[in-house]
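To start, the structure under review is shown below, and the notes come after it.
For this view, one protein chain was removed and the others were kept in their places.
Chains here go by letter, A and B, matching the order in which they are written, and residues are numbered from 1 within each.
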Amino acid sequence: MDELRKNKTSAKLKNSIQVFLGRGLLSRICLVILILFVMIAIFAPYISPYHPNIQNLRNRLAPFSSEHPLGTDHLGRDMLSRIIYGARVSLQSSLLAGLFAAAIGILLGLLSGYYGGLLSTVILRLSDAHLSIPGHVFTLSVAAVMGGGLHSIVIAIGLGMIPTYVRMMNGLVLSCKENDYITASLLTGESNLKILFKHLLPNCFPSLIVLFTMNLGNGIMM
Amino acid sequence: MFYYISKKLFVSLITLFIISLFAFSLMHLLPGDPVINVLGEGATDEDIAYWRSYYNLDQPILKQYVLWVRNFIKGDMGVSLMYEEDVSETLARRLPVTLAVGIPICIVSIFFGILFGVITAVKRGTWIDQVLTTMANIGIASPLFWFAIMLILIFGMQLNILPFRGFVAPSENFVEYLKSIALPVAAGSLGFVAVITRQTRSNMLEVLNQDYIRTARANGLSEVSILFTEALKNALIPIITIMGMQIRIIVGGSIIIEQVFSIPGIGSWLIRAITNRDYWIVQACVLVISIVTVFSNLLVDILYGFIDPRIRKKWR
Partner (left out) sequence: MNMTIEQNSVLLEVNNLKMHFPVSESIFSKSKTVLKAVDGVSFTINRGETFGLVGESGSVKTTTGKCILGIHNPTDGNIIYNGIDITKLSKNEAKKFLREKQMIFQDPYGSLDPRRSAFTIVKDAIVADGHKIPKGELKDKVNSLLELVELDPVIGTRYPHEMSGGQRQRLGIARALACDPKLIVCDEPVSALDVSIQAQIINLFEELQEKMKLTYLFIAHDLAVVRHISDYVGVTYLGKLVEVTDSRELYKNPLHPYTKALLSAIPLTNYEVERKRNRIMLQGDIPSPINTPTGCPFHPRCIYARKECLTCMPPLREISKGHKVACHIVN
């Protein structure tokens, strides 16, 4: 029985990978770039030839050379190492920001979609207003108010991504709660908490994963 | 239709109210006193007291908000402590610059986006389609600032044919104005062109396959008139939706464009204010930029109501 299920899931995985690879050259290139980027970020300390912050004032703004494949910056730091570590920081912070936004946005969307009414109006109006502030303006000003630094940038980017999650989750819940299995759960007297987190959230999850990965890319760009 | 517009207007006003709360609270969420932050520790008590009362900081917070909004509506946005410049005056100087770059970005992107979209849909599967679609995909994926820097490197520094810093007002010298905005507009519209191209292409393909187009063909209407009257009209509805969603991205992007190309608009002003922690300017900029976005969205919504017969009928 278990054996069978395992075989099935692995077959499913294989199938979806095949479908993905069959989607053409472009997506294959994208996949390679993505994997490369993540690898570089993870293995930064092993790959980079220098420490990103070691200065060498005698060798400032050096052109490309075998020692410094991408040259050095105005403080004599190795550019290649800095880019490699930069990838790491970018990935880390966008991951963190994404998780932060997802946690808050999903919760708000869940509540607004399930309970509706005034609560929903307030949450949706707020997120609409948020969406009317251009992303860069919002992120920059929040980061500035919080005093700069990586932490505040992560929080600012995260705050900026909340409304997309709210909107998406709200819509997902609205359609999901129409399902008969939610009615059935209500009839058995199941608590709202359980319906929210054991039925609605898991059933909305696949679409959320897609949004999360898309936002990850956006987070890196910011 | 009247109900539709008034409802949209009402929602826009609520949105603006929430945004004004946000902009206002930016300064007040901050630890410490903004006046002391700017003047420094060495400021005299007299100075501090003077500026605090100038900005109404000694009033209760609710009153501060009301006064701020009232002054804002009257066009008085105060004086920036940092440079002692009048915020409204500077805004009046910088807003036209931003619009002089932003509006061409919109026009160029919509024109080329729809043009490329129609071409790729009609010539589906040919090399033109493939080249343009691939370019659109690259355009969607590449970050704005990277593309801007590339343009500067190639056209500005290597080929040396276009200016890449500063801005010439159209009233001063129109040819120079066009030259000065060429690169910023190119950089700013790339992503937008790409999005509209893709959207137009898929809508056109869908519409072209529908029965009424086939009927129009069978009735002997010329191919060009089918394309531009029947098909495009129907393909336009989703495109306008996309445009509505893109406006805030264009406005946000203009900040980066202005920064990279040293254009003295609102975007670069905001960045300077943020680095200097010049709260009064940040507040005003956030609010003004958001007002522009909200009203452009309102415009798109109203346009949408006129074009989409379903809405027109529903709201009568």
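For the reader, a short list of remarks on this structure follows.
The rule we apply is simple: contacts are C-beta pairs under 8 Å (C-beta built on N, C-alpha and C of every residue); 3 or more make two chains touch, one makes a residue touch a chain.
None of the values given here were measured: they were computed from a predicted structure.
Remark: the omitted chain is touched by one listed residue; of B:S6, B:S53 or B:S225 this is B:S6. If you put the hidden chain back, the residue from A:S65, A:Q92, A:N179 or A:T213 that touches it is A:N179.
Here the missing chain is touched by one residue of A:P63, A:G117 or A:G189, and it is A:G189. Interface residues of chain A facing the missing partner chain: 1, 179-181, 183-191, 194, 198-199, 202-203.
Methods note: only the chains that are shown with their structure count from here on.
Here the CA centre of chain A is 25 Å from the CA centre of chain B. Interface residues of chain B, counted against chain A in their complex, comprise 11, 14-16, 18-19, 22, 26-27, 29-30, 134, 137, 143, 248-249, 251-253, 255-256, 270-271, 274-275, 277, 282, 285-286, 289-290, 293-294, 297. In the complex of the two chains, the chain A residues touching chain B come out as 26, 125-126, 128-138, 140-142, 144-145, 221.
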